[in-house]
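Okay, structure first, notes after.
Omission of a single protein chain aside, the complex is shown with its protein chains in their original locations.
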Amino acid sequence: MATSASTFGYLGPRGTFTEAALRQLPVAQGADFLPFDTVASALDEVRAGRITAALVPIENSVEGSVSATLDELASGDALVIIDEIAIGVTFSLVAPAGVSLNDIKRIGTHPHAHAQCRSWLAANAPGVAVIPTMSTASAAQILIDGGAPYEAAITAPIAAEHYGLVELATGIGDNSDAMTRFVLIARPGATPLPTGADKTTLVLFMRSNHPGALLEILTEFAVRGVDLTRIESRPTRRALGDYTFSIDCEGHIDEARVGEALMGLHRVCSDVRFLGSYPRHDGREANVRLGTTDAAFAEAREWLITLRTTNENR
Amino acid sequence: MATSASTFGYLGPRGTFTEAALRQLPVAQGADFLPFDTVASALDEVRAGRITAALVPIENSVEGSVSATLDELASGDALVIIDEIAIGVTFSLVAPAGVSLNDIKRIGTHPHAHAQCRSWLAANAPGVAVIPTMSTASAAQILIDGGAPYEAAITAPIAAEHYGLVELATGIGDNSDAMTRFVLIARPGATPLPTGADKTTLVLFMRSNHPGALLEILTEFAVRGVDLTRIESRPTRRALGDYTFSIDCEGHIDEARVGEALMGLHRVCSDVRFLGSYPRHDGREANVRLGTTDAAFAEAREWLITLRTTNENR
Amino acid sequence: MATSASTFGYLGPRGTFTEAALRQLPVAQGADFLPFDTVASALDEVRAGRITAALVPIENSVEGSVSATLDELASGDALVIIDEIAIGVTFSLVAPAGVSLNDIKRIGTHPHAHAQCRSWLAANAPGVAVIPTMSTASAAQILIDGGAPYEAAITAPIAAEHYGLVELATGIGDNSDAMTRFVLIARPGATPLPTGADKTTLVLFMRSNHPGALLEILTEFAVRGVDLTRIESRPTRRALGDYTFSIDCEGHIDEARVGEALMGLHRVCSDVRFLGSYPRHDGREANVRLGTTDAAFAEAREWLITLRTTNENR
Partner (left out) sequence: MATSASTFGYLGPRGTFTEAALRQLPVAQGADFLPFDTVASALDEVRAGRITAALVPIENSVEGSVSATLDELASGDALVIIDEIAIGVTFSLVAPAGVSLNDIKRIGTHPHAHAQCRSWLAANAPGVAVIPTMSTASAAQILIDGGAPYEAAITAPIAAEHYGLVELATGIGDNSDAMTRFVLIARPGATPLPTGADKTTLVLFMRSNHPGALLEILTEFAVRGVDLTRIESRPTRRALGDYTFSIDCEGHIDEARVGEALMGLHRVCSDVRFLGSYPRHDGREANVRLGTTDAAFAEAREWLITLRTTNENR
């Protein structure tokens, strides 16, 4: 398949929530979309320069972080997040035309989707078996390909559209507020300009696993007035109890407070991987505290330079 | 199946790494073992009092935390961890008798196992397709039941033994140091006595999601000289960016320093769920710092009481 | 002079600001007053049980702490502060009857008083020499005794009254808001009951002079929600750079948050000297933060005890 410079990859197959998110992403309008089997393969294509960017899930309000995304971003050639979007997760029960609810003995879906639709299933499909599949979209795909060991699937609404299936029921998730957040990944060199409502993502590697290390790291942020919005520990793969920290903080790398916090982390960590500064999906503007604005940093620097030079005629 | 008071559940099916760990656990010797499909169903049986305890995986040095276990322990009726064990994760390529490496076109295994055996597969089975299964043990089970869409499976060595399969290759994991840690879960009322090398597990629910909340929590531990060994954020399921923290710290609830830290957390958190104090699997003794021993706490209390009573004749 | 159980000592001689403060102190009404030459001699009489209590200055809003008082309280047999009062410091120019401003060539006063009246002197008595004396009251005393090397004195208004001198000018201090705070010292055993607007005074001796020691101490207070209102370093007399800290904090020793902070300090310091809990002179009620009320501490303790006992049937 030929891909142009404006091809956006996503975690497939066609009909996933990721594709639904990509369709809503302003920057992706008019681009070609290309599904990938795994987060790793999508990101490798970005690294290789064969696609412009890739959209992958990073966090779900019910299931938590997507480890595959965190781990892929934390290793290999550098990539950066250049945008994010969050969409509501709504589930539909879908089946080929002609199948009615009464015909269904078995339903195929991903275990996470199964977990999020338990109440509806108990009330509306008691006694129906649920067969695990690798993704919700693949449950639909297999259904349409034929030979599926089930008569219906639980999927994103978009999957019904893609695979020509009929929605027998919609909004069947137990938690109607469930959200998934997706990040758009590109090669370094395209950090968006600051908007005043930005976020910065980092991976921190500890110099040593001493007890106070996390407290030390949090203090580097706090002392520059930079708030965290997410912190996630991930194993280093070296030993049990040996972690890195995946962190989102408010603000943009071009801000002085964020820059000084990054330098402080660089000094106390064995490594800091910068994963991008980009506009927040919720547009919430940062509350920059007194004494931590760019102007306050600039003024402090001028004051120091004056002190140093005033005292230097020696 | 009849279960006795000394029945230990585990995450099945038969032949999982969890079963291998349970067989090594001293306290489980002589007990009946009972596999469960899911962590949730095993813990529900403990809660219902139908089994003595259940062993479930909580953390892997390569894959990270087991979310299902963290989330099941954080909600529902109270349970406590009463023991832990960590075992090395070694993978074998297994097949029915008569199948040789050359006969294999497809291999069934769990995606995590697949991810951990990539190098060996690239070198020794190039071109062989890998078919995802729900667990490594179920890959073996399906193989022996017949009708499997693959000729061999990657599993724990114990699975070969259980299902009467032959090990074609052993130790095929890329990371020979990979470990998984398992916790033994029981109903409250059985906290083991302090050994001097203990751990305490907690789930902390934030009063509000203010930026300094995590720094505040870490300070409650630090000021009593209690070191953390694990910290994991988990979504509250209410909204994106709203977390609880799952924490392991050194020490036993019966120690004064741990007790005061717990009370401090109880005062600053909206809720603290105590998930047990139990001996560390590695037997590493706590380094109790000057001024934080039980004796130091007792002496400080006596001093305060004397001060208060000396000054009370009024 | 015979002294009864209700004799209150004060830093004399007669006519000092301390005497003026003592006259305003509700608890001293009706008692005998006895001046002492030095803070040390007054406190020694309290220690010996020969007087009920002694009022001494501890802090002035212009000159700072009174070292003699801090050092006397920090050593020797234990004493406690049981009350405090702050009064405005107003200066008068006083002289024997018949002396007018024009007759004055030299003025006697204490150097601190001189420093606080410079502007008035420059404007109203240019060219007049100022002769240092040991206290403002002694300047008046010498003037009335005869043989003083000056014609007038700068004193507290009360000194004019005592020594039969005439006030030639009043309110001549440069800073009309200047205040001095005085503390009433007694033997242990008379701590006043909590009022909700209390203060506690401590002297902290460092275990070692490590760089983080002060940060560690402040954290012990902060983590229990106890605010400091004064901190003063004093030399240990052992070596330059070796300090103790004299501290006032909000709250009463009978409060749980203050008690736990005191115990924490006792554990991390080499010694903690309790110098009393007493009502604030300004009556400002403590702002007890969420989670640090006595009820919150009691609830946390009950919760811990329940956890410990629930888990103890082993």
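Just a few scattered comments:
In order of appearance the chains are A, B and C, and numbering begins at 1 in each one.
Methods note: a residue touches a chain if its C-beta (ideal position, glycine included) is under 8 Å from a C-beta of that chain, and two chains touch if they have at least 3 such contacts.
Owing to the predicted nature of the structure, the values given are computational and were not obtained by experimental measurement.
The missing chain, though absent from the view, touches A, C when the full complex is examined.
Screening C:31, C:104, C:144 or C:228 against the full complex identifies C:228 as the residue touching the chain left out.
Where chain A meets the missing chain, the touching residues are 80, 188-193, 207, 219-220, 223, 253-254, 259-260, 262-264, 266-268, 274, 276-277, 290-292, 296-297, 299-301, 303-304, 307-308, 310-314.
Listed by residue number, the positions of chain C touching the unshown chain are 59-64, 67, 86, 132, 134, 175, 177-179, 181, 211-212, 214-215, 218-219, 222, 227-235, 237-243.
Everything that follows uses one rule, which is that only the chains that are shown with their structure count from here on.
Rounded to a whole number, the gap between the C-alpha centres of chain A and chain B is 26 angstrom. Rounded to a whole number, the gap between the C-alpha centres of chain A and chain C is 60 angstrom. Across the assembly, chain B contributes 219 as residues in contact with two or more other chains.
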